[in-house]
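A single protein chain has been omitted from the complex, and every remaining protein chain is retained in its original position.
Order of writing sets the chain letters: A and B. Residues in each chain are counted from 1.
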Amino acid sequence: MSDLLLQAAASGIVTGCVYALVALSLVIVYKSTDVVNFAGGELLMLGGYTGLLALIYFELSYPLMFVAVIVAMYVVGAAFERITLSTITGRRYSKKAEADLVPMVVATIGLGYLLKGAVRVVPYTEEVRRLPPLLAGPPVFIGDVILQQQDLAIIAVTIVVMAGLTVFFGFTRTGKALRATSQNPRAAALIGIPVQSMRMIAWGLAAGLAGIAGILLSPKLLMTPDMGNVVMLAFAAAIIGGFSSLVGCVIGGIALGVLQNLVGVLISPQAMAVTPFFMIMMILVLRPQGLFGELAFKKV
Amino acid sequence: MSAILSIRNLTVRFGGLCALNDFSMDVAKGAIHALIGPNGAGKSTVFNCISRFCDPAEGSIEFEGSSVLKRPSHDVIRIGIGRTFQNLELLAGMTVLENVLVGLSRRIPNYLPFGPSPRRSRTEAQAVRDAEDILDQTGLRPYRDHLAGELDFGRQKLLDLARALAGDPQLLLLDEPAAGLRNREISFVDSLLLDLVRKRGVTIILVEHVMQLVMSVADRITVLNFGQKIAEGSPNDIRSDSRVIEAYLGRPSHA
Partner (left out) sequence: MYGELHWRTFAGIAILLALGVLLPLVLPEYFLYLGNTLMMYAILALGLDLLLGWSGQFAFAHIAFFGIGIYTSALLQIRLGVPFIVGVPIAAMFAGVVGLLIAIPATRLRTVYLALATYAFAECAQWVFRTWDSVTKGSDGLRISPPDIFGYVVGTDRRAFPVMAIILALVLLSLLYLTRSRLGRDLCAIRDSEHVASASGVDVKRTKMVAFVLSAVFAGLAGGTFTLFQSFINPDSVGLAQLILVLTMVVVGGSGSIAGVLVGVLLIGLLPEILRAAPRGLLVWQEFAYGLILVLATMFMPRGLWGVAKTFFARTPKSAPTAAKARQPTS
């Protein structure tokens, strides 16, 4: 039994990494623009299919495919922010800043549906596809735990991405500007940071992250236009982590991945599906700031 | 002099910042009491504590002998304290009349909202009449069916006041009622306030920067700076108080 649990935990860590990436995508958008991106899952799905297109149709090498997907997704995210979101915020018809949030969030819901619908229309997606993995070959044994090579790839890429983002946010000018914008947009504007561009960059970055998650996840899952439903797991991960920091996302993602698998082994496979939703409700009700977040002060 | 409102040792902290520090103030019944001070001095914080939008770390607030701090924010008008807002929080999507009707809300008796009934018709008709009276008093009757968000600034301020008056308060907290108004409008507000006090016995606490209004109507002035009371007295006292002058006076009305 404990072997089973260990195996479940190990695979949980792997899927948790993917959730962490998407969670990070959600948190970056939230912290820079206060918007909850309900299209996160569809961006993941689009990333996967773009990767497939790059590999199969354009016959790019795997690393080049990575780059192509990141760039393509960046464009999609940035374009959405430029075209749709800034139109909504540009139109201040109410004093309440929060009043703009609702149309923006609804717009992300629309985006998700739009992307899903667009992908579904393409006849190529009617059949269930699979993206070739980054690392293929015989499974690897770590103690009694079996991991696929792709699983190791997922963990490795996630570590690289997290490290890269830590450097980006901590040491580059743009990264620091992004952090400043998310903490205090007005102050950032006063210093001379172009807040509009920062939002666009945040969205592009977030979309790119989701795209990477898509490339990592697609070899493990069957690819369909409905793949985006995993976004709820990312939301749960983000909420567990407190919707605020890189560390939170990683811990939240891994915690959720492991928890979900344990539920599957200990309770039932059906219960696995409801775990993220249950977690979301429980945490938001009992401890809304998650593990690492802060309770916001009510602004009067 | 009987104090209608007694604030004692009020201390409010937001995170690491101390917005109010050991603040005490008595407001006499039937007076116009002004609360002045530079921006960020903590004046709105005092109001927000009375309205129960924020919780003080220490201190007490008593209105007509009973504690305000024990009450939820929607009870504040029920015990007789009304207020306007510095940021002009209007119900922008509703008309002028509807804004005042909302202000009347606590005075409208219950009735079943889903269908017709004689009680409903009567109650609503009375409410509309009461609301129109208030619009007459504040000169907003011509704008009855205009959307609140579309009024010009001066009239929006009057609407905020009308909405507060609709609750029939005995103590009225006015948060910068004259800010941004033209001289003509300020005089109107001036006479409106004096009317309220003399004819209806309303007590008023006024947070204001526009010295013209403060000096002409206030009976007593309390001065705040960095969350602490630095002076209190009649307008003449304050005018010549060196601490106040040092803190920020020396700049008469702008606008």
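Here, a residue touches a chain if its C-beta (ideal position, glycine included) is under 8 Å from a C-beta of that chain, and two chains touch if they have at least 3 such contacts.
Keep in mind that what you see is a predicted model, and the values were worked out from it rather than measured.
When you scan B:Leu90, B:Val202 or B:Val244 for touch with the missing chain, the hit is B:Leu90. The omitted chain makes contact with just one of the residues A:Tyr62, A:Tyr113, A:Phe168 or A:Phe292: A:Tyr113. Shown as candidates are B:Ala28, B:Ile108, B:Met215 or B:Ile230; the residue that touches the absent chain is B:Ile108. Along subunit B, the points of touch with the absent chain fall at residues 51, 53, 72-78, 82-83, 85, 89-95, 97-98, 101-106, 108, 111, 113-116, 120-121, 124, 127-128, 145, 163-164, 166-167.
Touching the omitted chain from subunit A are residues 30, 34-36, 84, 87-88, 91, 93, 96, 98, 101-107, 109-118, 120-121, 232, 235-236, 239, 270, 273-274, 276-278, 280-281, 284-285, 288, 296, 300.
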